[in-house]
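Starting off with a structure, shown below.
Only a portion of the chains appears, each positioned as in the full assembly.
Labels run A, B, C and D following the written order; every chain starts at residue 1.
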Amino acid sequence: MKLLYFVPGSMSLNHDGARELQRRHELLKEIAPPDVAVSIKDYPQGPASIESVAEEQLAIPGVLSAAQSAQQAGFDAMIIGCYSDPGLAASREVSDALIIGPAEASLLFSLGIGRKTAIVTTLRSSIPSMEELVYRSGLKDRVACVRAVDIPVLQLRNEAARVRAELAAEVRQARLAGADSVIPGCMTLAFMDLEEHYVRDLTLPLINPVRAAVWLAYAYWGAGLHHSRAAFPVPRKLDQFSLGTASHERELADAKRAQS
Amino acid sequence: MKLLYFVPGSMSLNHDGARELQRRHELLKEIAPPDVAVSIKDYPQGPASIESVAEEQLAIPGVLSAAQSAQQAGFDAMIIGCYSDPGLAASREVSDALIIGPAEASLLFSLGIGRKTAIVTTLRSSIPSMEELVYRSGLKDRVACVRAVDIPVLQLRNEAARVRAELAAEVRQARLAGADSVIPGCMTLAFMDLEEHYVRDLTLPLINPVRAAVWLAYAYWGAGLHHSRAAFPVPRKLDQFSLGTASHERELADAKRAQS
Amino acid sequence: MKLLYFVPGSMSLNHDGARELQRRHELLKEIAPPDVAVSIKDYPQGPASIESVAEEQLAIPGVLSAAQSAQQAGFDAMIIGCYSDPGLAASREVSDALIIGPAEASLLFSLGIGRKTAIVTTLRSSIPSMEELVYRSGLKDRVACVRAVDIPVLQLRNEAARVRAELAAEVRQARLAGADSVIPGCMTLAFMDLEEHYVRDLTLPLINPVRAAVWLAYAYWGAGLHHSRAAFPVPRKLDQFSLGTASHERELADAKRAQS
Amino acid sequence: MKLLYFVPGSMSLNHDGARELQRRHELLKEIAPPDVAVSIKDYPQGPASIESVAEEQLAIPGVLSAAQSAQQAGFDAMIIGCYSDPGLAASREVSDALIIGPAEASLLFSLGIGRKTAIVTTLRSSIPSMEELVYRSGLKDRVACVRAVDIPVLQLRNEAARVRAELAAEVRQARLAGADSVIPGCMTLAFMDLEEHYVRDLTLPLINPVRAAVWLAYAYWGAGLHHSRAAFPVPRKLDQFSLGTASHERELADAKRAQS
């Protein structure tokens, strides 16, 4: 399976961003099954990080374009690398690739792990929009609460010890609220080697949205399943979508070729 | 009150679009209370019409930019002129103007009209996403059904007789499904003189989303109410939002000056 | 627009009640748009205050009678001046005037202000019945909690400082419970100049049910909307309703004439 | 156990009403366990029948008064003889007698009979308010549908054959909608010897609200259960309730004495 992990923000332009992109690529290769070729790409015109609904929405044109280019470049599946799943439904309309959102994937995986999960995100101010994401999904009866470590995305990697302590504290609160598993609700958090360094402190199983997204993509592919066109119909004016530019496609094709 | 009606698509570039924009402006002036100065503006970079989730999402950058410019140009309120309310939460984050969505406004007005309303939209393929809009709003127990005339947006005005017949037929079905009022779920439909030419055939009161949006904006303004910053916090990196270009603002300011 | 504010209790018989009725009349005139003529009337046979379901129900015959008389006296709209909206559906059945309930109006207005509101009422013992009002409305997913200052209605005006302190404390609790706006759930509370003296302390926007009711009535009237007869059918034996006595109607007509 | 069946309308003033009251009294005695002394009483100031929300509300003052008088006259329990349970919560506040509503009792009994019940009421125009009764009860997931024979209350007894045919037809529709039991949602219907003459045609078990109310009262009494004062607190100003007049109490006491 050819898999594209698309970061819908300008990570490569951030301080140390190119290296972080490379580090995530390595982690993805470790996580994925051996017969999966993973590529990674970011969206330089997108926001530096996604910590508000406005930033989430500004990431979407990049997601739609990437979804179209991914199909043209022969990818079987694309993961939208942001926990708010920006552009999930829209990109399924315009692309034949499997489109996976880490929030949807992790919530879906939580259903077989326990009765009620909890999401721990970054900023407290994001709790309302994350609660709405859960509500919209129709799974609110299976989510105990949404909580936050209240550390901005771009500071997470510099404050690993504080993240670890806050995460453990929030998981304890989540358990009191009835959660029996926990999802880190931010991809930067998810890429912080949680299994290595964090899980020991936690009293509940952790559902890493990176792992959930990669393995859900693989499972759908393996089971021969694909999004329903009754749910995500092709737009009537699809030919007018000039989303993927030629150069964008070329880059993606190059990325894919390098994998195989 | 200074009110901007923002069409998040390229109406002015459509066939006869400039005249339609002008016609809608006139209708808005008739609908609005005397002390409201209405401006209208479209988004030439946006989609020709919004009939898919993808098109809805591509309209959002224009909405965010317009919301910021509207505040800078001194508008008290802005209506997002599309029944899917694209960018509603996001634009409330980045602007201090009142931002009104016609879908939210019409659903909200339906609550005091009866127990259960129905939405009749254009394409049948849009029913799932409109049902999700209702679900997300938390008002699903107050909406009997979503139905469609199944005529594309850009053909509505050329097929007024068919629209009228289909609308009446759908309203009859909605009534059987328990609806006691009905909302035309498309702004092109809403601007088709429904009160003049359509209401006679209908057995249920019609809640026109244009009227609902204009009068809700006015009522919030009159009652001194504004969006909650606890619900729509200002993004931490707001200064990086270079949404409204100078020329865009100038246009809006011109539009507003012409009103007063 | 001709608007009747009907107090469904015997306010004029309470200590200082006639003056309070007059004071509320003045406030209503300030709140209302300039082209609205507001009258006020109470129900001397009703309860001294409404702090139980039993008192709420005993107020209803007065509400029904007033709704019929209001129509006969040419009022466009009537507000039921009690936060439990006693007789709302029933009076819509027997009258052609717009009938507005402050609880419904304020909940409805909260939907465009934020994601979840909170009601702060007077007695703690009223919380269950107010929670049932919210539940019945179908809006429970948009209401974070119902709380109480636990001060009886008839003491509120004599204990303004305590009310202010308790209200601020309850709003802080409501915010912790996820509320992003707040509604004072009692009309005596709502008429205590909250905007002048209370809002400063509050960390959430306050939706005053008086303002919400007046402006919703005005917006429905302006938008040409009326209750659905499919939801509120005229009773088959309407002619047997001898609700409004001639003298009652005369009084109302006098009140209205004094306005114009 | 001493049980009062209170008809909250002016049945005794209707044509043939006194006889019908007597007939219902006889049926109640047959239905009740041997150690239950049943009295019956109507409310001459109430509506001739209850077929609208307005009529339902106008019945409530009589219900409250009867509930207080019943306690004073030594009744253990009182059934409110109307399927909309008018004044149920309010009369529990003001009386120490067990107060039973036939709608609540029948819905409650349906829970152990099957998964989803259906209510078949009289007028089609009452369906919305009966659906709201179900919704308010929190049992909507256990009710498949509300349907109607569409025959006015006061004609039911003269059109027994039509009632029988319509009821069977509605039950068939209810079964298609997923119902596995059925409740006749009107007390006049419930007193029409349904078990004798109607059940043969029905493909689903019928839960008669008269039987349900009588036996629920008896079961609560036998199990030593009573309404919760945390749910139905005594109003603070109870002493001001001059509900039951002396003569009313005397009548009730007479009725009871006649039983024992």
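Please note the rule applied: a contact is a pair of C-beta atoms (placed from the backbone, for glycine too) under 8 Å apart; a residue touches a chain by one contact, two chains touch by 3 or more.
Predicted model only: the values in this text are computed from it and were never measured.
Of the identical protein chains in this complex, 4 are displayed in place, while the full assembly in this structure file contains 6 copies of the same sequence.
In this text, only the chains that are shown with their structure count from here on.
At the interface between chain A and chain B, two copies of one sequence, more than half of the residue numbers in use are shared by both copies.
Centroids built from CA atoms put chain D at 31 Å from chain C. Touching two or more other chains at once are residues 115, 138, 141, 180, 230-232 of chain C. If you sketch which chains touch which, the pattern fits none of the simple shapes: not an open path, not a single ring, not a star, and not all-to-all. Chains that are in contact with each other form these pairs: A-B, A-C, B-C, B-D, C-D. Contacts from chain A toward chain C in the complex involve residues 128, 131-132, 135. The touching residues of chain B, counted against chain D in their complex, run 115-116, 141, 178, 180. On chain C, the positions that touch chain D within their shared complex are 47-49, 51-58, 60-61, 64, 87, 89-91, 93-94, 123, 125, 128-129, 132, 135-136, 138, 152, 230-233, 235-237, 240-241.
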